[in-house]
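Attaching a single structure in structure tokens format; questions to follow.
Every protein chain of the complex appears in place save one, which is left out.
Going by the order they are written in, the chains are A, B and C; count residues from 1 in each one.
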Amino acid sequence: MMSLNELKEMIEKELGALAFKVDSEAPNLIIINVEAPNLFEVAFKLNHMGFDHVKVVTGTDYPIEKKIELVYHVSSYTNIDLAKVIIALKIRLDKSNPKVKSLVKIWPSAEYLERETYDLVGIIFEDHPKLERLLLPSDWDQIPPLWKDFKIKTEGIDA
Amino acid sequence: MIPKPSTIKRHLEAIITGLKYIFVKNRLTLRYPEMVQLLSENYRGMIKYYMDRCISCTLCARICPADAIKMYTVGENKLPGINYMRCIFCGFCVDICPKEALEFTNIHDLAYYTREEQIQKPIEFSKGPPKPIFKKEPMKIVVKLDKSRGLKYERT
Amino acid sequence: MVFSITRSLKSFGKFLRRILIRIIEKRPIRDIRDWGISYSLWPAHFTTACCGAEFAAASAPRFDAERFGFLPFTSARQCNVVFIEGTLSRKMAKAARMVFEQMPEPKFVIAMGACPIDGGIFWNSYNIVLAHNILPVDVYIPGCPPRPEAVARSIMMLQDKIKKMGGAKYDELK
Partner (left out) sequence: MSEDKFMQVLIGPQHPGSGHMRFIVKMDGDIISEFEPDIGYVHRAVEKIAESKRYIQIVPLVERPILADTANINLGYILALERLLGIDAPPRAQYLRTLLAEINRIHSHLYGLGIHGIMIGSSTIFMWCFADREIWIELAQELTGARITYSYMIPGGVRRDLPNGFNEKLSKAIAYMEERLKDYEKIFINNPVVTARLIDVGIIKKDDAIKLGIVGPNLRASGVAYDVRKIEPYCAYPEIDFDIIVRKEGDAYSRVLVRFEEIKQSMKIVKQVVEKIPSGPIINESYLKLIPPKLREKAEQTGIWKMPAIFINLKPRKGEAISRVEAGRGEVTHYIVSDGSPNPYRFRVVTPSFRNLIAFKYTMPGHRLADIPAIYGSLDYFPPSADR
């Protein structure tokens, strides 16, 4: 039985200089901040440690900083100790050129999650087996809907 | 190919179980227009509005997740009206009302021919939801649970 | 020779058809026809969104919509009702239109749930289409999702509508 802090230290040791910040947050979250070029290697090492599947891939738009934050939430099925924590692997990408190497080769479970993120947030995953529209109609020609500059209507409380 | 004895046994078991239910009295159809289920007091059906209790606090319009409740100006007051085209019957407006000016009714079985009649302005809203029309007075029933039959209907 | 016979037969057929339609449109036969249609409403097996769960409950044993002659059917070619069961997304709206066009006349549309009527909780979504913008809706059922009783009521209301003004729907046939 490993505590959250022990696991955090273990990950820090394993990743070394690849990750620039490792945080832990009770009760079950470890946040690893990574530079985009190191992402693939970090993912490889995490997979090797036993984190075998991706739960969530999220892209969040930060229009003021002109960045898009990409988060992979990763955990394990096989190792009970690791299954109790979720790892958030965070990368910040430039909004003008949101490109990153796809992690499908390491975690095949990310395939549709990445494809959806491409569809709705507009992040381009290089080496992805099938990077096409998934949820939106194939003739969608506006900006990705989850960007903050994509406005939807709202109504007040008055008729 | 000759089937195994166990396969034949399982076939027979399935058929016998099926036959059993021809004779077991286990009907549970609610013959709707003739029978109407009386729902419990806390059922979240269409909403009744008491204009005299309302203090125009706008809480109901602000919590409505579907923007179905809007505030209309009636004379000097702002009073809520509801749009059943959007209402999702979550009941948040009733639960947040501090003066109990909104109330659940157990009317739930309405359909409309046009879109326009589904918008209720404050005056209509305070008259309560329209009563469903039945050609014949329906039999009111309550649902009881039963160990051997599952659902059982009893006349009230 | 043969050609002129077939042509005259054809025009005779057209003439016969016109007379038949005129007879059918007359009162007693028209009423019988409308009564027949109103008790054989077959919706296409076309689930657009989550209201399908309650639609399934409406055709399941407890609420048993088959009592009204309402039997979900597989092929659009044999159906005369399209039941919009919940939100129409942009992708699905195309399919809904296609299904509707495939059905033979007379055909009817019932919009089930808040989403196809006015968007419901999704009213400000970028990806939804309102049913009345693409299809001629006959009956609207509010609710999210509507109860199976409301589905039964909508069927009854559609039957009433067909009985009352059935003929008006078949202008295309003449």
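Quick note on the criterion: a residue touches a chain if its C-beta (ideal position, glycine included) is under 8 Å from a C-beta of that chain, and two chains touch if they have at least 3 such contacts.
Computed from a predicted structure; not experimentally measured.
In terms of the touch definition stated at the top, the absent chain reaches A, B, C within the entire complex.
Considering C:65, C:81 or C:99, the position touching the chain not shown turns out to be C:99 (whole complex).
Among C:65, C:117 or C:144, only C:144 touches the chain that is left out of the view. For the chain missing from the display, the contacting residue among C:53, C:71 or C:165 is C:53, taking the whole complex into account. Here one chain is not drawn; of B:35, B:90 or B:107, the residue touching it is B:90. Although one chain is not displayed, its contacts with subunit A can still be listed: residues 28-29, 52-56, 58, 60-61, 71, 73, 77-78, 80, 83-84, 86, 88, 107-113, 116, 120, 133-137, 145-146, 150, 152, 154. Mapped onto subunit C, contacts with the missing chain fall at residues 44-54, 56-57, 60-62, 74, 76, 86-87, 89, 91-92, 95, 98-99, 115, 120-122, 124-128, 144-145, 147. On the side of subunit B, the interface with the absent chain consists of residues 3, 7, 10-11, 13-14, 16-18, 20, 28, 39-44, 59, 62-66, 88-92, 95-98, 100, 104, 143, 145-151, using the contact rule stated above.
Note that only the chains that are shown with their structure count from here on.
Taking the mean of the C-alpha atoms as each chain's centre, subunit A and subunit B sit 42 Å apart.
Separating the CA-averaged centres of subunit A and subunit C is a span of 46 Å.
We define each chain's centre as the mean of its Cα atoms; on that basis subunit B and subunit C are separated by 25 Å.
Those residues of subunit C in touch with two or more other chains are numbered 124.
In subunit A, the residues that touch at least two other chains are 155. Those residues of subunit A that touch subunit B in the complex are listed here as 155, 157-159. Across the interface of their complex, subunit B is touched by residues 61-64, 67, 114, 117-121, 123-124, 132, 138-144, 146-147, 149-150, 152-154, 156-157, 161 of subunit C. Interface of subunit C with subunit A (complex): residues 90-91, 124-127.
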